[in-house]
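Left out: one protein chain. Kept in place: all the others.
On to subunit A.
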Amino acid sequence: MGSRASTLLREEEIEEIKKETGFSHSQITRLYSRFTSLDKGENGTLSREDFQRIPELAINPLGDRIINAFFPDGEDQVNFRGFMRTLAHFRPVEDNEKNKNLSNTEPLNSRTNKLHFAFQLYDLDRDDKISRDELLQVLRMMVGVNISDEQLGSIADRTIQEADTNGDGCISFTEFIKVLEKVDVEQKMSIRFLH
């Protein structure tokens, strides 16, 4: 039979996650049951394959980049805390008024943190800049085989040209924020988790 990881979430853990992420009690328990339903190996952690099993994510052109965001330190498994920490980026900003943020650190779903999440979709090697090569790779993921190399190259060049203010040929996080300053990131990167 083997040993099954405890399927009950302890109250202390729920409190800790609440403080760290800002989710409510019922949101956490519901997301926990989603976590366990994805955890086919029943060992309390999710692997990349567990995410790949979601068909809608598997057909998403940036599916691999999104899955990668759940494994920040290059590890192969993510536990429930890590899962919630990543999901917390997508909490609507309005919800923050309901929960008092006890710590002084910036909440995970602040505009800057949301933008950083988006930035890391492009920044493949995590060196805090988006190089032309990285941009090309991500573009290629999004368009598949439907656009030629030359066209894609020119799109990448134009994008970097417009964003790059210090002339180093790469897009830093600050430059990224500048490009997206008119984009309503708070609304576009929010999911209505039920209460």
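Observations on the model:
By our rule, contacts are C-beta pairs under 8 Å (C-beta built on N, C-alpha and C of every residue); 3 or more make two chains touch, one makes a residue touch a chain; residues count from 1.
One rule holds for everything that comes next: contacts and distances are computed from a predicted model.
When the listed names "Coatomer subunit zeta", "Exosome complex exonuclease RRP44", "Glycerol-3-phosphate acyltransferase 3" or "Sorting nexin-30" are checked against UniProt, the chain not shown comes out as "Glycerol-3-phosphate acyltransferase 3".
Not every partner is drawn; the one left out touches subunit A at residues 26, 29-31, 33-34, 37-38, 51-63, 65-66, 87, 90, 117-118, 121-122, 138-139, 142-147, 150-151, 153-155, 157-159, 163, 171, 176, 179-180, 183, 185, 187-194.
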